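As structure tokens, the structure follows; a few thoughts come after it.
Only one protein chain is missing; all other protein chains are in place.
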Amino acid sequence: MNALRDLARQLLEAGEVKVVIGYEDSRRGVRPAFVSDPADVDRLIFDARCVHNLATYLNPRRGHVKRLGRAAVVVKGCDARAVAGLLREQQIAREDFVLIGVRCGGVFDTPDATGPLDAASIAPRCHGCTVREPSLPEHVVGDLPPEPPVGRDLDAEVARLMAMPAAERLAFWNRELAKCVRCYACRQVCPLCVCERCIVDKTQPRWIEPSAHTRGNLAWHLTRAQHLAGRCSGCSECERACPEGIPIHLLNHFLAGVVRDAFDHVVGDDPDAPAPVGAFRKDDAEEFIV
Amino acid sequence: MFEPRIVAFVCNWCTYTGADLAGTSRLPMATNVRIVRLPCTGRIDPLFIVKAFERGADGVIVSGCHPGDCHYSEGNYHARRRFRLFKELMDFTGIDSDRVTFSWVSASQGQKWADVVNGTTERIRALGPFEGYPGSEEVA
Amino acid sequence: MARIGVFVCHCGENIARTVDCAAVAGSVADHPSVVCSVDYKYMCSDPGQNLVKDAITEHGLDGVVVAACSPHMHLKTFRRAASNAGLNAYLVEMANIREQCAWIHPRTPETTVKATDLVRAMVEKVKQNVPLEPIRIPVTPTALVIGGGIAGIQAALDIAEAGRDVIIVEKEPSLGGHMSQLSETFPTLDCSQCILTPRMVDAYQHPRIKLYTYSEVEKLEGYIGNFEVTIRKKGRSVDIDTCTGCGACMEVCPSKKALDEFDMGLRTRTAVYTPFPQAVPNKPVIDREHCLHYKAEARAIARGKPVKAVCQKCAKACAADAISFDGGDELIKEKVGAVVVATGFQLYSVAKDQPEPYLEGYGEYGYGADPDIVDGLQFERLASASGPTGGKILCPSNGQAPKTIVFIQCTGSRDPAKGIEYCSGVCCMYTAKHAMLYQHSVHGGRAVVFYMDIRATGKGYDAFTRRAAEESGAEYVRGRVSAIYRADGKLVVKGVDTLGGEPMTVQADMVVLATAIRPQPGIKELAQKLSISYDQHGFLNEAHPKLRPVETNTAGIFLAGCSQAPRDIPDSVAMASATAAKVLALFSRSEMEREPQVAKVDQATCSGCFHCERACAYGAVEHLEVKDRRGNVLRVVAQINPGVCQGCGTCAANCPSKSIELDGFTDAQVFASIQALSL
Amino acid sequence: MSEPSNLKHIDRAQLAGLVEALAGAGTAVIAPALRHDARGTVGYRTVTTMADVVLDKRPDNALKSFFLPPTEPLLHYERQGKDVTLTPVDPSIGPRVVLGALPCDAAGLPIVDRVMDWDYRDEPWFGRRDATTVIALACDKADSACFCTGVGLAPDGASGSDLLLVPAGDGFLVEVYSDKGQALVDLHPAFFGEPRDQEQAQAFRAGLGAALSHADGLDPAAARAWIEGHFIDPAWPALALSCHGCGACAMVCPTCHCFDIVDEQEGVAKGTRRRNQDYCQYGLFTLHGAGHNPRGDQGARIRQRVSHKFAIYPDRFDAILCTGCGRCSRACAAGIDMFEVVERLAGLQADIDEETPTGGDL
Partner (left out) sequence: MRFGYYPGCSLHATAREFSESLLTLVKALDVQLDEVEDWACCGASSAHATNHLLGVALPARTLAIAEGQGLDNIVAPCAACYGRLAGAAHEIEGDAALKGQVAEILKRPLGTPPEIINVVGFLQSLLPEIQPRVVKPLDGLKVACYYGCLLLRPHKVTRFDDREQPESMEQVCAAVGATPVAWNKRIECCGAGFSLSRTGSVIRMGREILDDARAAGAEAVVVGCPMCHSNLDMRQPAMNRGQAGAGALPVLYITELVGLAMGLDPKAMGLQRHYVSTQPLLDRLSTAVAVAEGEVS
């Protein structure tokens, strides 16, 4: 924690950055913090409640954050994947920001969690984590905490769904998507939803109906998932942000599996790694095509 | 007997020409299929398919040049990846992906086009009308 | 509010037999925005077309749908008719109710319903059509020809003769390419130099041909009609204009150890040299690897010592004072409208070290290390009057005429074990030629040819190979050679006669390997500079193997000769002329016209993720910087070059925010069709 | 707080009976219940049996959605030949009863009534309001996000309720606050007994304040004063930094009532005009057709939301557009805490007041 604060202080005092985007405690759990004054760096903390993916504040849509000037962002290994995605798609330039990597022992599902980090409370994204030691950031602080407990495995949830008869699966998703009120929290919180004008807001023509009926909701969520296929960094912030508790991230996770199996690609934190989007292999499987 | 509505999105160079060939060869086909001509399967966004279903289609056919034959050399490879994601996603959300036929039909495969049209029509007829949008009008 | 006209064609009985055309026209009549809907027997006939034209003026139509045959058949017809009547051609669409309706369905109500649906859908689409103008791209009527071999020369001459400017870039000091190394040519056995040299001179002296020898393509930018090429002119140290080509420099040059490339290493040359006596231009260059001065200079620089003048005998010997050791490479920019790639070939080598990981040498032939094992081109030099032996075929090892000579075809070619599965095409023919040349040169000598098949498909080719086998008495043995080694001063060639079913051993004095034809070294780098594709062997890919054999997928770049695949001289020349025809067609107008079916980016909503760029097979997507008044870059967005875009629309489908529209097949048009079709 | 016009008692068995009776008679019963979804969330939904009802958890969605749905069709249009036919959707619905509403949700309804009956009377809204009888349940589920007491409401307040239930003995004390409420009681006398165990109800009520102590002394008036004086102030963009600009807060808010009108094409020249809930935190909300956006950044948007609730609406309709339910704070992925925001703004005003002492002639 001190290493984090010291580094933040140095960066601010040296004028290397104008703001440090990290985490702070509050009466209702941990939340994102924007520290511009070296005197305030002691607000910064990092612990297992720091579930937010702060990479989203590097998203070029965040004009009001951009205006603060050069930022240093605190990222976990998994968050760095999203940063890599933004770099890969030329949305941000590496020299325009600083990354403060934090060694991570797993995070809770919610930022106001209390009690021990256990199988029940740990975020699914931590399952089989390979990036507890971030590699992309130029600074990495903190000691590597012990192995996190094994929690929910989304592969298992996907498998459970796929095991259902199609009709049941359809019912499941209809039930979930019927709750969607189209607040677009899923999109707004997503570090990789970078579109200047989201397709759902295009009116000429209007491919995706903006109304919160199953027609519009299905079109929206199918499209959203496809647009993130091969790009989604797996932070599942979309699901955390959803006020209706829709398991949105299952769709992303499912497609990540498809991309892995069919396109032999896993989203990592190497900005120079080729993306499967807009790419192909001549021998891509096509057993579904007659 | 239930007569399904089927929309076909086909590329201009291979499948559309193949469909023309089927015509000049007078190959009998079900009347259920309506073709939308596009330059290339690469142009086809899965939203075309979604929209067709929203508008009441019971089935969709997507067809283009065989790999390696694309008039634009690579369009169908890109399309193939797009369709893979969409097809898997349909299955995952429980929408019967049997309602969509993905096929490669070359300009010389009039007979294959006829088979695709008739086969798909029979299959969709067996599946019955598409009812993927329960309660679209329901108010909370 | 749109005003659409619908014209339903009976096509005689072709459509009317199964579709109730009147009913179609009738039911579409009250479709929103349809202001006139008629049916007629032959819409494509003059009266039919007039029907359309008149309706356009009478009803002030801003959209026309012709329900008839396939658009592939008559769309152009009706678009022309419309524009004659003053309606933009691209406001016309066709509903295909013949091939895709009338001809495949019986006469039932459903058939007519389907026809009506197809028409409605087209009406809905055409409502979304916008007037388009064909794209006009200015063309720089100058051609760049890469490679000064026979293919390059032929293409250049054809284009220049038609009155267009040509720039030839040749990496060697002289024009001529491999053909200039050949002794005689099949199937006529006329002297290669004799037929080639005049062409070389013509090209050199042609007022419309600019020649860059000892030069290479550094970079190519732009697109069809508007390329800019950067040419690296390698420092030749001999001023080509003042040099008289007297050759005095070569006489005094003390460095004589450089292997002579032109003679395939069968003899050595001086450091200052012209590749061969008939070189064009006949002006020497200094080979800096072997020149004593440049070697000394390199050493000095390496050791950080001052550079001193060493040797320079040639400069002193040069009466014209044409030699200078100061100049280095020079970069020159030229504007061209089209490019012909004629970079030719190299021979596969049987040596142990191979340039590509997938290639393997011939250990069983001792990796060709024996001086008397030569390849086809070396044999050409041995047989050539201008060659190291003055045209006498002699063993390199001892200068004796080979009493027995073995020719082995398909060395490398058609041998997947060595990494090359393709047929090199020319070997059957030149081996037959070699056998004949040998018989002419060494009387009573024995020539054995090991072959897999004889592929002699050209005009007069089969007769030629028969002559070799039947008249000049070469022994043709159908079979492969398993080993070559030297014993008792002879080359022991162990092979099998598959027709006789016997293994056989030949005690030979010389072995000639008809080694496979491979593309030039550096072809892949060049292809990347030109952004054209190549196959796993590096041969450049044509746009279509049958219908567009000399075009590439990059508009304005064409292929001739062995750059595309193994070719013999007649094929290379034919291809070259074909490229010339393509280039001249392109140059025939000061502006190119292209169908305006191209993609456009909405820069207001583009977020610059460049999925479009990744998906574009043509490199048509460019980066555009959006700046504020003060010139600060706000965003970088995509921009599509209409000259390069081919209109497939893959970018549009790949664009997550739907910020790309493909004219002719816009989202609005597709959307409208779907709305009409699915209900 | 207004006094109940009548008192009754209903035990749990009777309550169950009431639900069945209502449902049986074709009255839609809306109550907090398990939504049987993947995450086992609780929300207001239509139920047919007490077994589904969950009274000890706070529903995630806002009761508002049953009066101003996320989406509702207004009319269908179709063009044939030259003429267009419009078919309005009839807003009137059958009778409904909301059972176990949170007092803060119930309280939102009369607040929104004011704007819905302002320049014209919003028929769909009042159609549903009139058809619905609201039975609230005194609330002991307060958490740190809650601050109803801070905006002048109470966990056992009856604003917006026709009947208020307060736990008492084997059931609930039923307080009647409206004719509509009385009518329901009269219609189903079998399920309502004479009031008893009232002292237990009293005790229950007495215990509710503790969980809300943090909201004591919240001064929305001071916040309003500051807002009215600081349209331009660095506090706004600072507040917006972490905001994701989504509509979660508005969607779950019992008082946010903005909507958008869209036409959805459903074939050739036909479609439906719909009213969809909209939300001011999202950039497109005020984006003009010409491309100008008066609320160009998140600071302006968050200022709008807070100002609207605590200054503009009070100014125009004499009511704070907030019931302190805390849903926005719970829903916010960026941890923006509405209670804290109001407290902060009020604090800023307090600082100003200290700097400028009042009284004392010169």
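Which chain is which? They are A, B, C and D, in the order written, and residues in each are numbered from 1.
Assume a residue touches a chain if its C-beta (ideal position, glycine included) is under 8 Å from a C-beta of that chain, and two chains touch if they have at least 3 such contacts.
Just so it is clear, the structure is predicted and the values come from calculations on it, not from any experiment.
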Thinking of the complex as a whole, which visible chains are touched by the chain that is not shown?
-> C
From the list C:V201, C:V492, C:A581 or C:A668, which touches the chain that is not on show?
-> C:V492
Residue of C:E110, C:E364 or C:D415 in touch with the missing chain, whole complex considered | C:E364
Looking at the whole complex, which of C:H59, C:K352 or C:R548 touches the chain that is not displayed?
-> C:K352
For chain C, enumerate the residues touching the unshown chain of the complex.
-> 352, 362-364, 366-367, 483, 485-488, 492
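The criterion applied here is as follows: only the chains that are shown with their structure count from here on.
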Select, from A-C and C-D, the pair of chains that is joined by more C-beta pairs in contact.
-> A-C
Which integer distance in Å separates the CA centroid of chain A from that of chain B?
-> 34
Tell me, which residues of chain B touch at least two other chains?
-> 45, 51, 54-56, 74, 78, 82, 137
Sequence positions of chain D contacting 2 or more other chains | 65, 70-71, 265, 267
In the complex, go through chain C and note every residue touching chain D.
-> 30-32, 120, 124, 604, 675-676, 678-679
Give every residue of chain A touching chain D within the complex, in rising order.
-> 26-34, 52, 56-57, 63-65, 68, 111, 172, 175-176, 179, 181-185, 187-189, 201, 205-206, 209-213, 216, 237, 240-247, 250
Chain B contact footprint on chain A (complex, rising order) = 158, 161-162, 164, 166-174, 178, 207-209, 213-215, 218-219, 222-223, 225-226, 229, 251, 254-255, 258-259, 262-263, 276, 278-282, 284-286, 288-290
